[in-house]
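Of the protein chains in this complex, all but one are displayed in their positions.
Showing subunit A:
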Amino acid sequence: MTQYLDFEKPLAEIEGKAAELRALARGDSSVDFADEAQALDTKAAQLLEDLYKTLSPWRKCQVARHPDRPHCRDYIDQLFTEYTPLAGDRNFADDHAVMGGLARFEDKPVMVIGHEKGHDTKSRIERNFGMARPEGYRKAIRLMQMAGRFGLPVITLVDTPGAYPGKGAEERGQSEAIARATEACLQIPVPLVSVIIGEGGSGGAVAFATANRVAMLEHSVYSVISPEGCASILWKDAEKMIEAAEALRLTAQDLQGLGVIDRIIPEPRGGAHRDKANTVKAVGKAIGTMLGELKKKDGAALVKDRRQKFLSMGSKGLAA
């Protein structure tokens, strides 16, 4: 059962009506609503198509946060084989908001690291809703450096509202952990490719996404601050998140225009959450392409290119 977003209300009504008709027909064999139900289905499909063709930035934020959207775990399960999770920062704890380990992608050994939000109440709490603490970034640093030593490409999957704003996280050096993770991204002499699969929340995302190639799913978002946070600071009103989302230019389309990301991965009609299998497949294809582009480069060239990519960022602006 799909969980509808607020802007999908008209769609929910049509799909509800079609389901009702079919239920009626099942209960009473003397009536036949097949044609009516079919007409409603067509109407719903068209509406869904239209809604998702013109998603506003704020609506994209809602889609990117949809609880049924495929998460890191789904990608790892379906795109990788022999996944061998590795745990802990060797210092304080294992952060369950970050998962990662050794695996094979298209039969070749790689290191995969990502934020995991969880899929039900229990796992969401365990995963801290994908908000990593310093241990999560330090685990990622450890895995990236290991990959660097053994020549394994690194694939990161980004899906986080941001780093966890907690007391312990600050005491244990959240800032330092993020800074070091970004630094590790810039240092490893192996291909590093990143996909923003849902929310790319601020420093918590950059710490994973300072990559040779960065892709975004069509309706994912990547931003310096959440629209709600931006609205409460600049508009002094958190309810102005629609305006803030607009102003921040956080969509995959705008970020490609700014030269911040390299490619957009199309989502199935109605968003990734309506067709997980094909979304995962499309992401897998993009990862394969991006790794292929980097295959011929040696470690020094990969590091140099990565630095140059970020140094030269910001030369392209967007028109009003």
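FYI, a residue touches a chain if its C-beta (ideal position, glycine included) is under 8 Å from a C-beta of that chain, and two chains touch if they have at least 3 such contacts; residues count from 1.
Keep this in mind: contacts and distances are computed from a predicted model.
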Per UniProt record, name of the chain withheld from view ["Acetyl-coenzyme A carboxylase carboxyl transferase subunit beta", "PqqA peptide cyclase", "NADH-quinone oxidoreductase subunit NuoE" or "3-isopropylmalate dehydratase small subunit"]: "Acetyl-coenzyme A carboxylase carboxyl transferase subunit beta"
Residue touching the undisplayed chain, where the options are A:I188, A:V260, A:V280 or A:L302: A:V260
Touch with the omitted chain, as defined above, among A:T160, A:S202 or A:S220: A:S202
Contacting the left-out chain in the complete assembly, out of A:E13, A:D68 or A:E243: A:E243
Residues of subunit A (touch criterion as defined above) contacting the omitted chain: 163-167, 169-176, 178-180, 182-183, 185-187, 202-203, 206-207, 210, 222-225, 230, 233-235, 243-244, 247-250, 255, 258, 260, 307, 310-311, 313-320
